[in-house]
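Mind looking over this structure? Questions follow.
All protein chains but one are shown at their positions in the complex.
Here is chain A:
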Amino acid sequence: DGGDESALSPPTVKSQARTVTIDQFIVYSATFQVPTFYFSAHQSDGSTLGLGDIEALRLLKAHSRPDSEINSYAITPIASPFPLLSQGDHPTLGTPCWYFHPCETSTAVQEILHEIGEMDWEGEDGLARWMGAWFSVLSSAVDL
């Protein structure tokens, strides 16, 4: 199979960007009664990324200082520590994933809601606001 002029030759290794597929899931934790962020990352050959590679992805904002985070509410930055990154199986798919342990989620979200002083948490609007705050907390740790 030499020199097929009709096939686009693959770029050389140097110029080819490595493709990493990241699957992200939001799963409801029945135990903690909050949404939980799960993700897994794999390369095009089907091998999963180890911890070192995941750090290199910059998906996780582990190195950003809490007091440099600007959230859309423009209120005093919340000093939230980096959430507890754990490994475990996806609750429904059963596949190995990384996830942020939900034990501190409720506290973190409440802090934001408290800062806003949003009192109307009833009904669907309230839940939507809660989710907005949840995404805000999540984006301080993950580059969404």
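Operating definition for what follows: contacts are C-beta pairs under 8 Å (C-beta built on N, C-alpha and C of every residue); 3 or more make two chains touch, one makes a residue touch a chain; residues count from 1.
Keep this in mind: contacts and distances are computed from a predicted model.
J.: Unshown chain, UniProt name, "TBC1 domain family, member 19", "AAA+ ATPase domain-containing protein", "alanine transaminase" or "Ubiquitin-like modifier-activating enzyme ATG7"?
T.: Options "TBC1 domain family, member 19", "AAA+ ATPase domain-containing protein", "alanine transaminase" or "Ubiquitin-like modifier-activating enzyme ATG7" narrow down to "Ubiquitin-like modifier-activating enzyme ATG7" for the missing chain.
J.: Have a look at A:I26, A:A56, A:L84 or A:C103 and name the one touching the chain we're not showing.
T.: Answering carefully, the residue with contact to the hidden chain is A:L84.
J.: Since one chain isn't shown, list which residues of chain A touch it in the complete complex.
T.: 1, 4-10, 12-13, 17, 19, 21, 40, 42-51, 55, 62-63, 65, 81-82, 84-87, 95-96
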